[in-house]
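All protein chains but one are shown in place.
Right, subunit A next:
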Amino acid sequence: MAQHQGGAHGHDAHGGHGSLKSYVIGFVLSIILTIIPLVLVLNDYVEGTAANVVLLVTAVLQFLVQLLFFMHLREENKPRYNLMSLLLGLLIVLTIVLGSIWIMTYNTVAH
């Protein structure tokens, strides 16, 4: 704050914060990815494992759309700190989820 020029105004100086086109594409994609699971599950087109798979796949795609179109992951200058912290975050999220499943599956107390 003290060194780079002005908090509120400095924002523009970095430039390249996406274009109207990319925002619209992102918006449409995220709506489609929301509608697909909603329609499939509400109308009982898929059930059980298939439903879970559809939900998970669309959720992951939704995550990517958010990162690429709204979080500007593609437009970062080097060094790519945002990308690095994202990868570390993913590693830790995977550890939390898979680790918990692994620990709880063989847990003799929880059963």
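Simple rule for what comes next: a contact is a pair of C-beta atoms (placed from the backbone, for glycine too) under 8 Å apart; a residue touches a chain by one contact, two chains touch by 3 or more; residues count from 1.
The rule is simple: contacts and distances are computed from a predicted model.
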| item | value |
| --- | --- |
| Hidden subunit of the complex - UniProt protein name among "FAD-binding oxidoreductase", "Quinol oxidase polypeptide I", "Glycan metabolism protein RagB" or "Glucose/mannose transport system permease protein" | "Quinol oxidase polypeptide I" |
| Candidates A:Val24, A:Ala59 or A:Ile92 - the one touching the absent chain | A:Ile92 |
| Residue, one of A:Thr34, A:Asn52 or A:Ser100, that touches the chain absent here | A:Ser100 |
| Residues of subunit A (touch criterion as defined above) contacting the omitted chain | 1-8, 81, 85, 88-89, 92, 95-96, 99-100, 102-104, 106-110 |
